[in-house]
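With one protein chain withheld, the remaining protein chains of the complex are depicted in position.
Entry: chain A
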Amino acid sequence: MYTFYSDQKKETPVSSVYRDPFSIRYGYARANETQEADDFGQDFLAFEVKERSLVFAVCDGVSLSFCGDLAARFLSEELLQWLGSRTPEELKDEIIIKEKLTEHLGQLTAKGTEAIRRHRLPGSMPPILREVLEEKRTNGSETMFLCGRIDMADDITHEAHVFLASSGDLRLRLWGHTEEISNPHITSDTKKRWSTKDGIIGGEIQIATGGMLKDTRRIAVYSDGFAAIDGLKTLPSTDQLQILVKKSLQSPLSDDLSFLDIAW
């Protein structure tokens, strides 16, 4: 088994690991201003490889909500657990699994709200900031997410059962044997997210599973902080990716950045 959970107070340079049958590259970096303030990143990245299956979650906490970093961490951990406890068969029926995941995301609000209620704010801060944060606390912590599970089905053809679910503005790229595959099933939408108070808001979750993903052999998921790679037709080497991470962080608009690339 191989597990990675991002440390929201530390950068993880783009790294690679091979766990049969998956080649994985991943990286995590906080926005420049967050590093300078030694604060928590609002993104969270987690994945787990167990036998011949991989589960992952990438969350981008909404900084205008109450401590988006909390929702991002909470939901990533919960999604990983939920995905890990499904069977590949269960994940194949788009309509049923969408219903089940939507229901689960709704049920998580009780636990999420409790986690937010217990969160202690720093002792010293201007009263107006404390008032604003307490007001935000009542509206909950929010995060966007993209999660998935890949179960190897055939070692000769490299066909896998792939399940993906999303809400919000996380970037998803898919490749087949050689070329990038268009993906109409999961699209970015900044209005959609999950809230500890209200569950899914801004519209239904998006699901892609079963036959629609059977030709997929590689998946990349990243947060908008790594928009620098949006225009690249192929993903560069690990070293070059790290250079692009550094460049992204130099921009005045730099944001937290999570990156996950899985090939099989």
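By definition in this document, a residue touches a chain if its C-beta (ideal position, glycine included) is under 8 Å from a C-beta of that chain, and two chains touch if they have at least 3 such contacts; residues count from 1.
Keep in mind that, in the parts below, contacts and distances are computed from a predicted model.
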Chain excluded from display, named as in UniProt, from "K+/H+ antiporter subunit F", "Ferritin-like domain-containing protein", "von Willebrand factor type A domain-containing protein" or "FecR domain-containing protein": "von Willebrand factor type A domain-containing protein"
Residue among A:Arg19, A:Arg52, A:Lys100 or A:Lys136 touching the omitted chain: A:Lys136
Touch with the omitted chain, as defined above, among A:Ser6, A:Gln42 or A:Ser248: A:Gln42
Contact set of chain A toward the excluded chain (per top definition): 32-34, 37, 39-40, 42, 63-64, 67-69, 121-122, 125-126, 128-129, 131-133, 135-136, 252-253, 255
